[in-house]
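The structure is given below, and queries will be raised subsequently.
What follows is part of the complex, with its chains left where they were.
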Amino acid sequence: VGAEYTSNGQLLAMPSVREYARKNDIDLTQVPATGRHGHITMADVENFKASPAPAA
Amino acid sequence: MVVGTQAINVDTLIIGSGPGGYVAAIRAAELGQKVVIVERDYIGGVCLNVGCIPSKALIQAGHLYSTLQHGNPFGVSVSESKIDFTKTQEWKQNQVVNKLTGGVELLLKKHKVAIVRGEAYFNDNETVNVINGDDSHVYRFKRALIATGSRPVEIPHFKFSGRVIDSTGALNLKDVPEHLIIIGGGVIGAELAGAYMNLGSKITIIEGLDHILNGFDGELIQPVLNNFKKNGVEIVTEATAVEANQTDKDVTVTYEADGTTKTVNGDYCLVSVGRRPNTDQLGLNNTNIKLSKRGLIEVNDSMQTSVKHIYAIGDVVAGPALAHKASFEAKVAAAAMGGEDAHDTHYVLPAVAYTNIELATVGETPQSIAEKKLDAKSSKFPFAASGRAMTMDQTEGFIRLITDNPTGGIIGAQIVGPEASNLISELTLAIENGLTIKDIELTIHPHPTLGEEIMDAAELAAGLPIHV
């Protein structure tokens, strides 16, 4: 179980989004989700890439 | 011996042309790599030559023959039916295996993959020797991929020879045996048991565990067991195979079960107790590649070994020995070798058994959710309630969904019954994409199909079943 899943093993995104995030070195657990079922969409990842949340 | 004096330089060297190697070769070529693939036996590897494909061909022949033996409710009667097993074997070999492997060879050529015949052996982290009879050449590679697969395990006192055969032997019998003894009732053993049972053999399965078809749970395999029983298959569980004694006419297998020693006599004894990775005769000790205790090559999720420019996939790495796992890893490795930041991020891996009544499973099971203490449940929709199954006269079995209670997410599925092998794909797609019961319910499934029972199962999981 990698960064594609929540700590209790739930999927964060569908495979195309997971792959895209990996390729862009984006940790999905940090991306706010707007998709159905609380899933992270491709647009969510792109928005996050454009303006990553400042590291605390 | 002709020894190439100079090393041949290669970009991407792939060792083994099974569903791991050939898929990696084609994909790597598509991604622009110059690829050389080394194969010591047959293009297509175990799967296409002596595994997945020829076994399904014999199973298919068995289905038709047994339908004719057992009668049917459709009003079709047959005065006499025979099987000419020589023809069956010729069809399997020429029309199925050779066509398919010939096709793969053409695809490799189309993608300008160079095929080198011979056995590869690592000299060090940068070169392999390829030996073909008296010929030997050194290849110096920028990147290599090990996809050398696996071979059957031999057990003491059951040396493969004569009437003690491995799966390859069982697939290539010249006649349908009168009595086939099978040691090991895993998927391979159980599939071949079903095939020869349908072709007319008496079958005895000797299994060490307390049940056959390990990996599929008791409830799931019950229809398969019932079917074996109905067809006179004898299954001895918790048994230990002791030895085989053969004459030129038969073989007698001694085994221990229930604390006593017994014998059974048959035409052949198939030993299918597992497979071991082909990593022991590859010269890996000349490299820095790390192996696990069981001889598997250790890789990260880009299929990279401890030697960064050497990759490994398929039966030589951890995980179930399945062709589609090998092919999936092949695509990850091909991309990674091409410099992409590629990772295997798959969530679930389906498995299918082409037993006489098909089995399929993906993701969580009733057992796994109990063990993991997940807040999840299991819902079972029977094919007996399916109109389509009735019209096919195949109403045994069920579709079982494992769903997450808080979200309704589908996290597992098992199927036993007609077309389980094809139906599991939709559920695999659902799980891999995080779909929920609702998403399945709200997808219109055509009527009358077996596929619509997946929708029925989702409605059952939602507490609003229509057809049960």
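Points worth noting:
We call the chains A and B, going by the order they appear; numbering starts again at 1 in every chain.
By our rule, a residue touches a chain if its C-beta (ideal position, glycine included) is under 8 Å from a C-beta of that chain, and two chains touch if they have at least 3 such contacts.
Treat the numbers as computed from the prediction; the structure is a model and nothing was measured.
Per the structure file, chain copy numbers for the whole complex are A x1, B x2.
Just so it is clear, only the chains that are shown with their structure count from here on.
Note: centroid distance chain A to chain B, computed from Cα atoms, is 33 Å. Contacts from chain B toward chain A in the complex involve residues 301, 340-341, 343, 345-347, 404, 407, 409, 432-436. Residue ranges on chain A touching chain B, taken from their complex, read 2, 4-5, 10-15, 18-19, 22-23, 25, 37-39.
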